[in-house]
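A single protein chain has been omitted from the complex, and every remaining protein chain is retained in its original position.
Take a look at chain A:
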Amino acid sequence: MAYDKFTILKSTTVPLPIENVDTDQIIPARFLKATERVGFGDNLFRDWRYNSDNTPKSDFVLNNPVYSGKILVGGKNFGSGSSREHAAWAVYDYGFRCVVSSFFADIFKNNCLNIGVLPVQVSPAFLEKIFSAVFADAQAQLEVNLPAQTITLLATGEQEKFDISPYKKDNLSNGFDDIDYLQNIRGEIQDFAATLPF
């Protein structure tokens, strides 16, 4: 699945200062019945976002018109739990292109990278600064610069570097995915397979 190229993203953010946000919260299992990748954003954080009668919960951040933007900022250990890529799809489909946290669960992070959502891991102190800035002023913007691997709190100019493998950076910058790469080395894979005992 090809996706948009990622270079520099400047945006306001949606703050979610909860730790261990798991994939069952991001997209509950009962919404995994589709056979196509459409409409998952509608059910992003479904049970935190809506009451059982489908009315919006006014105290949840996605229902607060003050907060919007293409960057979701979550608490430590974001995306723990299941391997469902639907969680990353829901984040993307809702309109986020970047998720910032002080720690990500492995599979969720990988899934994001595979579909063109950039997970940016920052220090716990920087995460606190972002939350403070956004809660003080919802219009506070972050700039995520993939080529430079920096994240900047524009209001104060405070900045951190973030890690990403050169391979994934190249993919995201160009909108490539791993299948493109793997198709190109199919012969090498078949030669390797022929040497395996089983």
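One rule holds for everything that comes next: a residue touches a chain if its C-beta (ideal position, glycine included) is under 8 Å from a C-beta of that chain, and two chains touch if they have at least 3 such contacts; residues count from 1.
By definition in this document, contacts and distances are computed from a predicted model.
Undergrad: Tell me the UniProt name of the left-out chain, picking from "Cytochrome c oxidase subunit 2", "3-isopropylmalate dehydratase large subunit", "Lactose ABC transporter permease" or "Alpha/beta hydrolase".
TA: From the choices "Cytochrome c oxidase subunit 2", "3-isopropylmalate dehydratase large subunit", "Lactose ABC transporter permease" or "Alpha/beta hydrolase", the unshown chain carries the UniProt name "3-isopropylmalate dehydratase large subunit".
Undergrad: Would you indicate which residue among A:L44, A:A105, A:A140 or A:L172 is in contact with the undisplayed chain?
TA: In the complete complex, the chain left out is touched by residue A:A105.
Undergrad: Among A:D4, A:D42, A:D137 or A:E188, which residue is in touch with the absent chain?
TA: Considering all chains, including the one not shown, the answer is A:E188.
Undergrad: Taking the entire complex into account, which one of A:I18, A:V66 or A:A148 touches the absent chain?
TA: A:I18
Undergrad: State which residues belonging to chain A touch the missing partner chain.
TA: 1, 17-20, 22, 24-25, 28-30, 32-37, 47, 52, 75-77, 80-86, 88, 103-107, 110-111, 114-115, 165-168, 177-179, 181-183, 185-186, 188-190, 192-193, 196-198
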